[in-house]
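Shown next, in structure tokens, is the structure this report addresses.
The complex is shown incomplete by one protein chain, all other protein chains being positioned as in the whole.
Let's look at chain A:
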Amino acid sequence: MQRRVIFDNKLLPYLLLAPQVAVTLVFFIWPAAQAIWQSVHIQDAFGLRSEFVWFENFQVVLSDPNYVGTVKTTAIFSVAVTALSLGVALLLAVLADSKIKGARAYKTLLIWPYALAPAVAAVLWMFIFNPEIGSLGRLLNRLGYDWDYRLNGDQALTMVVLAASWKQVSYNFIFFLAGLQAIPRSVMEAASIDGAGPARRFWSITFPLLSPTTFFLLVVDMVYAFFETFGTIHALTQGGPGKATETLIFRVYQDGVVNNDLGGSSAQSVILMVIVIALTAVQFRFVERKVHYA
């Protein structure tokens, strides 16, 4: 029973669409086009002239062994962040959905981290993990564990994964909780009468019914891990030690803003864009098939 809205005025629909189109053009299409434009140019050191070089920038980037390392780091980082933030959020949402005292306060508290700026969040994590002033960092060292994320790359990566996941848990939690609350209670009751215990109910009823939410969050979290974790990494480790926590987006910034290699940086953003588009397409093509939309 879909009804189409008919406009008498031929111009009005375009006028109504114009703000959205303008925003997309100015903030997405234009920068993207610029990135593509610059990715096939090399600028001189002073930014006065630029020369068209076909795909030389891409060749340079892709043949750099460091770049392959960054791709690997990014892969580990984004898979870990997505899995961790989805898993923890789902667990918390299931707990918050059951009847407990103070559920409202609990839910509110869980949503707070989302409101924190990445830099502030990073400072909080530093106060926990810094080996000299961080509570947990000092404890670890006192217990004999050699903890210093400023020297140990694996430790640094673990920490940025934790910090980045922590920020995204809130967001996932809200969606999971809403998804859980949309499952009729009687369906769960029917399952328990049918003989399903709590674990079985979760895996055979709750989880499939949550799959549209999970899929949506999977896509969002992947994009988050690729792009929006820059602030967290920048504030916590600046990509170090060495290049242990340098993700693709961080390197784009590093090469473009710090090292002034606009062409190479642009080529990297184009590659990054292609990767994310490809990943999202794969998710829609293959994962979505397993999603049950009610």
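Going forward, a contact is a pair of C-beta atoms (placed from the backbone, for glycine too) under 8 Å apart; a residue touches a chain by one contact, two chains touch by 3 or more; residues count from 1.
The rule is simple: contacts and distances are computed from a predicted model.
Enquirer: There's a gap in the complex where one chain should be. From "sn-glycerol-3-phosphate import ATP-binding protein UgpC", "Betaine-aldehyde dehydrogenase", "Multicomponent Na+:H+ antiporter subunit B" or "Putative peptidoglycan lipid II flippase", what does UniProt name that chain?
Expert: According to UniProt, the chain not displayed is called "sn-glycerol-3-phosphate import ATP-binding protein UgpC".
Enquirer: Please pick, from A:48, A:105, A:143 or A:193, the residue that touches the omitted chain in the full complex.
Expert: Touches the omitted chain: A:193.
Enquirer: Residues of chain A in contact with the chain that isn't shown?
Expert: 184, 186-187, 189-197, 200, 204-205, 208-209, 211, 292, 294
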